[in-house]
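Only one protein chain is missing from this complex, and each of the others stays in its spot.
Going in written order, the chains are labelled A, B, C, D and E, and every chain counts its residues from 1.
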Amino acid sequence: MPFPDLIQPELGAYRSAVEMPADFAAFWEATIAEARAIGGAVSIVPADTTLKAVEAFDVTFPGFGGHPIKGWLVLPAVRSGRLPLLVQYVGYGGGRGFPHEQLHWAASGYAYFRMDTRGQGSGWSTGATADPVGTTPSIPGVMTKGILDKQDYYYRRVFTDAVRAIDMLVAQEFVDAERIAVCGGSQGGGIALAAAGIDGRIRAVMPDVPFLCDYPRAVQKAGRDPYLEIVRFLAQHRDKKAKVFETLGYFDGVNFARQAKAAALFSVAVMDDVCPPSTVYGAFNAYAGADKSIEEYEFNNHEGGQAFQDRAQMLWLARRFS
Amino acid sequence: MPFPDLIQPELGAYRSAVEMPADFAAFWEATIAEARAIGGAVSIVPADTTLKAVEAFDVTFPGFGGHPIKGWLVLPAVRSGRLPLLVQYVGYGGGRGFPHEQLHWAASGYAYFRMDTRGQGSGWSTGATADPVGTTPSIPGVMTKGILDKQDYYYRRVFTDAVRAIDMLVAQEFVDAERIAVCGGSQGGGIALAAAGIDGRIRAVMPDVPFLCDYPRAVQKAGRDPYLEIVRFLAQHRDKKAKVFETLGYFDGVNFARQAKAAALFSVAVMDDVCPPSTVYGAFNAYAGADKSIEEYEFNNHEGGQAFQDRAQMLWLARRFS
Amino acid sequence: MPFPDLIQPELGAYRSAVEMPADFAAFWEATIAEARAIGGAVSIVPADTTLKAVEAFDVTFPGFGGHPIKGWLVLPAVRSGRLPLLVQYVGYGGGRGFPHEQLHWAASGYAYFRMDTRGQGSGWSTGATADPVGTTPSIPGVMTKGILDKQDYYYRRVFTDAVRAIDMLVAQEFVDAERIAVCGGSQGGGIALAAAGIDGRIRAVMPDVPFLCDYPRAVQKAGRDPYLEIVRFLAQHRDKKAKVFETLGYFDGVNFARQAKAAALFSVAVMDDVCPPSTVYGAFNAYAGADKSIEEYEFNNHEGGQAFQDRAQMLWLARRFS
Amino acid sequence: MPFPDLIQPELGAYRSAVEMPADFAAFWEATIAEARAIGGAVSIVPADTTLKAVEAFDVTFPGFGGHPIKGWLVLPAVRSGRLPLLVQYVGYGGGRGFPHEQLHWAASGYAYFRMDTRGQGSGWSTGATADPVGTTPSIPGVMTKGILDKQDYYYRRVFTDAVRAIDMLVAQEFVDAERIAVCGGSQGGGIALAAAGIDGRIRAVMPDVPFLCDYPRAVQKAGRDPYLEIVRFLAQHRDKKAKVFETLGYFDGVNFARQAKAAALFSVAVMDDVCPPSTVYGAFNAYAGADKSIEEYEFNNHEGGQAFQDRAQMLWLARRFS
Amino acid sequence: MPFPDLIQPELGAYRSAVEMPADFAAFWEATIAEARAIGGAVSIVPADTTLKAVEAFDVTFPGFGGHPIKGWLVLPAVRSGRLPLLVQYVGYGGGRGFPHEQLHWAASGYAYFRMDTRGQGSGWSTGATADPVGTTPSIPGVMTKGILDKQDYYYRRVFTDAVRAIDMLVAQEFVDAERIAVCGGSQGGGIALAAAGIDGRIRAVMPDVPFLCDYPRAVQKAGRDPYLEIVRFLAQHRDKKAKVFETLGYFDGVNFARQAKAAALFSVAVMDDVCPPSTVYGAFNAYAGADKSIEEYEFNNHEGGQAFQDRAQMLWLARRFS
Partner (left out) sequence: MPFPDLIQPELGAYRSAVEMPADFAAFWEATIAEARAIGGAVSIVPADTTLKAVEAFDVTFPGFGGHPIKGWLVLPAVRSGRLPLLVQYVGYGGGRGFPHEQLHWAASGYAYFRMDTRGQGSGWSTGATADPVGTTPSIPGVMTKGILDKQDYYYRRVFTDAVRAIDMLVAQEFVDAERIAVCGGSQGGGIALAAAGIDGRIRAVMPDVPFLCDYPRAVQKAGRDPYLEIVRFLAQHRDKKAKVFETLGYFDGVNFARQAKAAALFSVAVMDDVCPPSTVYGAFNAYAGADKSIEEYEFNNHEGGQAFQDRAQMLWLARRFS
């Protein structure tokens, strides 16, 4: 497949034209405050595994609306003092999976938490978290659930869960609140970017081929789902374009980037037709934090850098948190 | 494409092995009673169209949980006395669309009602009805929404809506309660069959290439969505097969067929890889009513008989309701 | 799929470079005159249906070469005086189908005629009209039948049939010759545009995602059949490009548009890879009539506006013919 | 792709159930007699090439209806006495191409004639022969042209052309009428088989992965065009199955095989999803001639044996004609 | 997609008809002896990572022909005494990747070694090991490299590498030679099975959706590469079938299974069209060891059980090696 989007040098020069809603910060402040006011119970239970070098825990915490959200917490078996924290959010359709997966962060000395995504967890790994909120007419998938009203949009709940996970974790005695990092690939990268844009406690963010950025551009350039869920919705709801993009403005990674201050390591894949590279540069170039860099994978599609990027992240974060 | 399933004479001889839950009838009796007890408001408002030979109305009625369900009602402009009623349910992903579509029933003298399907209405025609109930982890689409609990399964709400639509319509002065028919293609045919299996007021049912029949066979033979949503769910939730099929037993067209008594005109397409023809024969051969027949389209895939079948339905129903 | 052609604002600014043959008008004048000179018999027979609110007739009339052409005529059952006329031409591969299809025009008070397309009528609906003229070597489909000689090209016959249908209809007592409209989707839109470019009796034309426009551009931008039939023909007949495009100049919707004066309502789909949107704008921007407008469906492929466009057409035409 | 049809040993044991029309022989006798009665002019003109070891001629001869049919005749430059004749018919969609193609027969000492197929010659090689006969509604391609009437079916004309080619060639002084062979791949193989079934002058026939055999089986097993043209026709013309197969009975290679007496070398490809191998065995097992054999290519799709089969044919025919 | 192969209960009852060459054991005995006689150098160097809970080493050892083969060795950071050993072989096209991947075995207390596959390591993860042996004409991929001579076949070298890896590891002071297990998915499972069939030191083998089993069946049932490399080879080399399958008999997992005695945990996916499930049962049912079981994933394609199977393996092996 030829390159589906801009290539260098035009790619790096791309600037997103996404508009920032005037009440963007206020919307999110109110949303988080509302969730915190509702509160809810936390449960941290040892998981049943054969693992010895690390310890795994099955966690439940209150997210948006106080709804119970699941996650796996994995700690080094040998530890002392407060640990740096790494929270990972999960890609589209997946769930938290099993605690024995993705052990490289805990094995490197981090308190590692992988958060489930509500209502997903059936596409390529399993989840255990419901989204107890219904929907207006929508296209299969979550991209258009409640898309006609920013208060009702699906990702309002997910991004709130992401911040509430940090609320829960910083309250634990093994976490060093001065060393909080978030990461994720694709949707997980989009959630990480949103969390960094909302929550100032986050010191480092590593969005890997992030999704949920620069929607107006994304729907023009994506060649595959899930951005195309929005296209298919608009293909039927031919009279709803303005409303849809009004809502999406409150959930656009470009706008979160404009607010974020944490150190940032992005990655982008130039052949990516799921998360077109210009949309990633749209967020990266808008990113407000001073300590930012981006790894570029020229000949990769949405798989991006994979283990190469994991290694880059481990080295980059070690330089900042050691 | 070669034939994807059995062909004649094996096809016509196929009998489904689906089990009937002991409390099947009780489950549905309780479900409908619960919905009726909740009740809700009905609204019938003239629609704004250029139509002259027929009159169209925008209808809202209370479905499962009292949730508001939409539909279009179209009546002959010139009418006298009570009319035979034809209720149509809609195929997967679609919605009620516009009142100027599908006018052949009203133009033939029927009170015609096309019911919206909650939460869908974005795939190939537009709907206006929300499904205000959330979901556990599920595959995109509605097939696995709440599939681990029969009380929570999506189609429990939809099939209830289908019966509650008739409750609303028989209360209108223009409807002849002795001449009630239901029809639909694909999912619409599955809903029609469910309605006929639950509601004894229905005198004629015309399931056209019906979906939602003989799930254990369907997941083995279907070559395309939406049955494959269930396959993909089980591909991840590898430990949930028994639970999934326990739930589906309460929603299987074969079981509704075993309870139905209305006159029935089925159709089946022998090259159908969406609703495999054996699953349709599974329901047809189980159908309890004595007046039953089936139109077979040998060289068609899921489009089935289309206008040929519309014509066959109009003639068949005229012979019974004139 | 990303947008396959120009997007706004470049799209709306596109002007076709198609050349107008010097004898274009003369060619069509002579062609129609020749068909009228041959003449032939007209037959209008009541159709056998269950319809009550409308009356349907099976029509045969003489087209190009006096060949018998079929169509369905549908009239409101309750009518008085002369009716406005709406003639619909059919999309590629289809036929006139059944009289109970597409009743919204007759139900809105129009004399409605759906013309069969000679030799097609097997692809997605059935027809009943032969094309009794043979062909030189050609690619499957009709796009290259006789393409090396403008006198022998397939669409010379079809466009003549379209005008001869109006000849037949204006002779009927129920038709108001001052209120003649033509419409059609895709190929039907191309035929409607041709008819409006040839026949000054037509007062309104509604080409919906029209095909058969701006061939030199179309063969560069189309991603799917049937424009690609021409590409495949030229892929073998590598030495025939000049001849092919010389012929096509006499059949290009851009050239018909340059001659047409009727009020016009176009539609275009920006994601259309069958009839690339620039080719539609090529015809629209060239359209000579003063009363012209275009509905744009940004996120649709070749399905275009469907019931949305039907509704728009009904309202637009009602404002001009009431 | 797995094997799309029967495999050995079931494959070799397959017997076709095609019925032989009572007037099959009479139909073809009358058809050929009619064409001969019409007659027409023959033209044999040297072709302009750089070839030296062979001589090429551009030939026109009268086929069905006296229509002019083209072909290339290639003779060894050094020759003496009458030559064995090899007539090749061409695969679906192709034409006679250029005289410098396929020189192995002429280079081996045969008078070689490659006949154009009327109205095709645009799909993968070019032709120069028109089919001046029109068509009723049909699916793109030639498979359904005139299929509702055996007198009007396309292949009635083509098979007649094939026999008339031999009429023309046996009249030439360089042809040895005792050594006439016909061959062809796919459609060409079907035509060769038809010619051998009609014309007793043919002493050897080499149908290579032949098409046009055992239609009732073929439409069930073929995975790709062109047999599927018939399926698509019947998918729309849902009420025409009996008529279609009645016509096809007069054009089925199985029936021609039942009449043929020439020595025969078939080939079959076991993975062929264009011409399913059981349909080839259907013809082979029905073949009446005593000297028959078949080359089987187990792991090939429709490409069959290609140069391996050319070599096998050259050796097989040399043993019979030397 | 429907099930591509047998389903239960036929599936579990399938027995392979693969023949065992008389000199099978002798062939492998000689092959391994030859490699051991050549010998070569071993290098074990600490890898540069951020990992703390485990220690990683970059290993080079002599494989077939003494060629240098790479692998990653990962040990628990906290360890005492000899550790159970788990050797993993890699799937088709992949390489050893990075040491921070797949840490669950080392984190569970095993000495874990992931062996590179010579000449691959470019398809979905990177490798660092050359295959310094050339090839006769072959299809892209390794399946047909040297396939016309069992001495020259590619997998003769790979399977020898697999055994030589164990030679190298049992010589290390941290390995408990009484607790050696091998595993792998797809090609890795095929290699593991071969190793268990050759090397009696192996006490446990866990072939996960194994490849390289029951070739005669596999080439009939596989729907995707890499088995189809063999089909494509035979599609061209139409005269080499006997030779190809003669060679493959020495490399068939069914024959290795007939020789293996280790405890075995297989997995199989019933929708697998890469490694058809009957070929896996072909090996499983032939497996000679008494302690054998199989996990079946009914609704999975070649991805099989993934993390579910990892968990099952960890539990199963812990019960045998603790």
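Heads up, the rule we're going with is that a residue touches a chain if its C-beta (ideal position, glycine included) is under 8 Å from a C-beta of that chain, and two chains touch if they have at least 3 such contacts.
Being a predicted model, the structure only gives us computed values, none of them experimental.
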Check: Considering the full assembly, with which of the depicted chains is the omitted chain in contact?
Finding: A, C, D, E
Notebook entry, point to check: Pick from D:V78, D:A242 or D:A290: which residue touches the chain that isn't shown?
Noted result: D:V78
Next item on the list: Just name the one of E:F233, E:F256, E:F284 or E:F308 that touches the chain not displayed here.
Entry: E:F233
Next item on the list: Would you indicate which residue among D:S16, D:Q88 or D:S125 is in contact with the undisplayed chain?
Entry: D:S125
Check: Out of E:P4, E:G121, E:G184 or E:P277, which is the one that touches the chain we can't see?
Finding: E:G121
Check: On subunit A, what residues meet the omitted chain?
Finding: 1-3, 7, 271, 297-301, 303, 305, 308
Next item on the list: Could you please point out the subunit D residues that touch the chain left off the display?
Entry: 49-54, 76-78, 97-98, 100-101, 103-104, 106-109, 125, 306-308, 310-311, 314-315, 318
Margin query: Considering the whole complex, not just the chains shown, which residues of subunit C touch the missing one?
Written below: 4, 219-223, 228, 231-232, 234-235, 238-239, 241
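In this text, only the chains that are shown with their structure count from here on.
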Margin query: Leaving every chain except subunit C exactly where it is, which of them still form connected groups?
Written below: one piece
Notebook entry, point to check: Of the pairs given as B-D, C-D or A-E, which one copies B-E, with over half of its contacts the same by residue number?
Noted result: B-D
Next item on the list: Tally the contacting C-beta pairs at the A-B interface and at the A-C interface, and name the larger one.
Entry: A-B
Checklist line | Where subunit C and subunit E are represented by their mean Cα positions, the distance between them in whole Å | finding: 63
Notebook entry, point to check: Any idea how many Å lie between the Cα centroids of subunit B and subunit C?
Noted result: 37
Notebook entry, point to check: When the C-alpha atoms of subunit D and subunit E are each averaged to a single point, how far apart are the two points in Å?
Noted result: 50
Checklist line | subunit E, residues touching no fewer than two other chains | finding: 308
Item checked: Every chain pair meeting the contact rule -> A-B, A-C, A-E, B-C, B-D, B-E, C-D, D-E
